[in-house]
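Read the structure below first, then the notes.
Left out: one protein chain. Kept in place: all the others.
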Amino acid sequence: MAGRIRVRAQLSDGVTEVKALMRHPMETGLRKDADGNAIPANFITEVTATHNDRVVMQAFWGASVSQNPFLACRFTGGAVGDDVTVNWVDNLGETGTGTTKIR
Amino acid sequence: MRMKSISLRSLSLMGVVSAFFVLAACADSSSPEKGAASEIADVALANSVYDALMASTNDKGQATKARLRQDEVQEFCSKPRSDYGDAERANAIREARMALVQMPADGEFIGDWARGAEVANNGRGLQYSDDPAAPNGGNCYACHQMDPREVAYGTIGPSLTNYGARGQSEVMLQYTWTKMWDTHAYNLCSHMPRFGAQGILTEQQLKDVMAYLLDPASPVNQPLEAQQEN
Amino acid sequence: MKRLWTVPALALCSIALSAFAQDGGVFDQYREMLGDDSPAIFVIDEGEEYWYAPAGPNDVSLEACDLGLGAGVVEGAYAQMPRFFDDTGRVMDVEARLLHCMVTLQGRDAAEVHAKPYSGRGDMGTEMEALVAWIADQSMGSPLTPGQTHSEEQAAFTLGEQIFYYRAGPHDFSCATCHEQAGVRIRLQDLAELPNPEAARDIATTWPAYRLSQGVVRTFGWRMRDCLRQQRLPELIMGSEASVALQHYLSVKASGAPMNAPGLKR
Partner (left out) sequence: MVGYEESSGLSRRGLLRAGALLAAVMAVPGRVWAAVKRPDGAFKAEGIDAALASIASDAAVSDQIDLETPDIAENGGTVPVVVNSKLPGTTRVAILVELNPNPLSAIFVVPEGSDAYIETRVKVAQTCNIYALVEAGGQWYQASKETKVTLGGCGG
């Protein structure tokens, strides 16, 4: 059930604030499980936020971003009802996506 | 790129075939384990709480169900603080505890404060999640303030900052040692563990914590300003 | 309750606002910065999906499970547990009841569920954790009213109280060691004086909770198990008599307070 992203986008005084929570373990590869086996690294490496089709934020991440990561950013030019989409891709090539409308 | 599915991972966990777990009460074949009191006779219990806990737990790692058996101190102290009652029995238990305290074999009370600091900071030991081969901690900071520069200290016990000001008279050494060895010798039903009597800490670890408390060079005995000047 | 998140094709759900214990303010700034963005929202959705997903040898969902308010009634059910169930003749918490339904409805092996009810390091959550998160969310705002009328319910309260004070193990710890006094803390963490109803309310109404330090939703039953671990005692079995009794004792102490779970905890 990863791959999910919760996105909300709120317009206020001409600035749209995007907040996204992503379902992802963000494993560093440095931890061991209860049986002492190494837990393989698995973390989001890239995130983009788009407004309609325009990129409003791009991020490169390492494994030290927290589990189930949170990202907030702000842009101008949005209008109520416009689409905001957040996508991620991780080090294993898997992806997640979430969309909302500006309110 | 494929969509990731944690649900599959979670579901596969459910498919792990479990080791059979025993709900029925186990026989009390309690072999002596690290941390178990050996000198205290177990109180015979035909106790509903004990039975419920026996039926509700599984042995795990070093934390076996043998630990659910109470000794006399534990049984006497398993009540709300306001309700210890029976002063005569309390006194008898306290005196019995005092008689069992073992002072350091070589008469030396003071070890190395730096090693004592590690013991005081270490909260691990004797949990089923802990490595039985690693030394146990004293976890002193969970309950006591010690080095005044440490911000993360608990308040269940009194502050021990500047404890060394009490000096190192024989009386003081024996008192401090006894308090750590078996707190109930002085203060029956104290919340503090019996670090010596229950074998939680070794004699050397206890000496090192003694030094951490009493050595004038220990950070416990350095006022905040002193360190800031350094 | 704010409903801020929009997710196409997924049910909206409410989420507890930061339900942290009080601690003299040292972590106020930290908690303020975290706000109410809790990953528990994902787990709640996952729990709902588990509830409706056919599983086990019988390939049926848990929809016919009776959580105390009738088969399939989930709304408000969590707030009335633990409670006595006629069909099993015992007091059950949500975990014991779910296990019962998994075995009787879905035909699943109890030992298999017991093998891993709670997440370990590196896990993203278990079926049990997700189900409990969703079921608790379905009681958001309902007053906590565990059963107190049946003699078995009264016996569970008494047993829970006795276990709370039961000292054992190499460290001589009981629940009361840390949770009997008011106004004390362990390290920097404030400790709840649980026999005091006011303090018990803050605790019993905010489990299950997303535990930031572990990245998963933890249940009230898990919290009891972890207390026993820290007491240096053996592993508490999910849904066992002692686990249910402890939760019942604390829930009765807290009764009347509105549920505010899943909470968000350190």
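Each chain gets a letter, A, B and C, in the order it is written, and its residues are counted from 1.
One rule holds for everything that comes next: a contact is a pair of C-beta atoms (placed from the backbone, for glycine too) under 8 Å apart; a residue touches a chain by one contact, two chains touch by 3 or more.
The model shown is predicted, which means the values in this text are computed figures rather than measured ones.
Chemist: Under the definition given at the start, what are the shown partners of the omitted chain?
Modeler: Looking at the entire complex, the absent chain's contacts are A, B, C.
Chemist: Any idea which of A:Ile39, A:Ala63 or A:Leu92 touches the chain not displayed?
Modeler: A:Ala63
Chemist: Consider the whole complex, including the chain that is not shown, and state which of C:Ala53, C:Ala110, C:Ala155 or C:Leu188 touches that chain.
Modeler: Of the candidates C:Ala53, C:Ala110, C:Ala155 or C:Leu188, C:Leu188 is in touch with the missing chain.
Chemist: In the whole complex, what residues of chain B lie against the chain that is missing from view?
Modeler: Residues of chain B in contact with the hidden chain: 121-125, 127, 129-130, 137, 139, 141-142, 151-152.
Chemist: Considering the whole complex rather than only what is displayed, give the residues of chain C touching the chain that is not shown.
Modeler: Residues of chain C in contact with the hidden chain: 26-27, 29-31, 33-34, 178, 186-189, 212-215, 230, 266.
Chemist: Which chain A residues would touch the chain omitted from the figure, given the whole complex?
Modeler: Contact residues on chain A toward the absent chain are 15, 19, 28, 30, 45-46, 48, 50, 53-67, 69-77, 89.
The rule is short, and it goes like this: only the chains that are shown with their structure count from here on.
Chemist: Determine the centre-to-centre distance between chain A and chain B, using the mean Cα coordinates as centres, and give it in whole Å.
Modeler: Between these chains, centre-to-centre, one finds 44 Å.
Chemist: List, in ascending order, every residue of chain C touching at least 2 other chains.
Modeler: 46, 49, 124
Chemist: Two or more other chains touching the same residue: where does that happen in chain A?
Modeler: In chain A, 1-2, 23, 34 touch at least two other chains.
Chemist: Please output the residues of chain A touching chain C within their complex, sorted ascending.
Modeler: 1-2, 4, 6-8, 19, 21, 23, 25, 27, 31-34, 39, 66-68, 70, 98-101, 103
Chemist: Quick check on the complex: what are the chain C residues that touch chain B?
Modeler: Spelled out, the residues of chain C in touch with chain B are 46, 49, 111-116, 123-127, 130, 159, 162-163, 165-174, 176-178, 180-181, 183-188, 191, 195, 228-230, 232-237, 240-243, 245.
Chemist: In the complex of these two chains, what residues of chain C are touching chain A?
Modeler: 4-8, 37, 39, 41-42, 45-46, 49, 120-122, 124, 215
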